[in-house]
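One structure is given here, and the rest of the page talks about it.
Only a single protein chain was left out; the remaining protein chains are all shown in position.
What follows is subunit A.
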Amino acid sequence: MKIWTSEHIFNHPWETVTKAAMQKYPNPMNPSVFGVDVLDRQVDAEGRLHSSRLLSAEWGLPSIVKSLIGTTRTCTYIQEHSVVDPKEKLFELKSSNLTFTNMVSVDERLVYRPHPQDPEKTVLTQEALITVKGVSLSSYLEGLMASTISTNAGKGREAMEWVIRRLNTEIGELAATARGTIRTPMAAAVAEE
């Protein structure tokens, strides 16, 4: 068993980061995730939104691991539970793999909360628990997977920035469209004079 943890600070407020995290996929940094489905979603009595999602991914295992665990089928499913608490400003996600569980389990937890000193920033804490089962060299493989997760976490943070930029662009485009629609009849009116 191996535990991997990391912390990252986004220079965006919690609402922005949470919005982006909810629609993180697709993004160019994590092309392996090709499907996301919502399995269940409800708001509880305390006003927190619970979501259960199914992620379909091409598992980015190093080829040496693939050959060691003897699998060529690399499509994997991940189940994710998340809770968004808009009052406490807390967004927590837990995920674990549904396939290959006899060989390896990866349990991940991500928490997004506002920076305690700066509300314009968001702190992401991330941890992963990796357990490779039933193969020799398992601690070696766990180390290898931890470094893969580490790389992927970096990509995940880049992805978040990408999604935030995309959302911001869309707001800009919307404003431009709105201006455009107002301008068109005005231009027409001017042309008529």
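One rule holds in what follows: a contact is a pair of C-beta atoms (placed from the backbone, for glycine too) under 8 Å apart; a residue touches a chain by one contact, two chains touch by 3 or more; residues count from 1.
Following the convention adopted for this analysis, contacts and distances are computed from a predicted model.
A.B. asks: For the chain that is missing from this picture, which UniProt protein name fits: "Transcriptional modulator WTM1", "LYR motif-containing protein 5", "Cytidine deaminase-like protein" or "TP53 regulated inhibitor of apoptosis 1"?
C.D. replies: Answer from the record: the omitted chain is "TP53 regulated inhibitor of apoptosis 1".
A.B. asks: For the full complex, which residue in A:S6, A:S32 or A:Q79 touches the chain that was left out?
C.D. replies: Selected residue, touching the omitted chain: A:Q79.
A.B. asks: Using the document's contact rule, name the residues of subunit A that touch the chain not shown here.
C.D. replies: 15, 18-19, 22-23, 25-26, 34-43, 47, 49, 52, 54, 56, 77, 79, 84, 86-87, 98-99, 166-167, 170-171, 173-174
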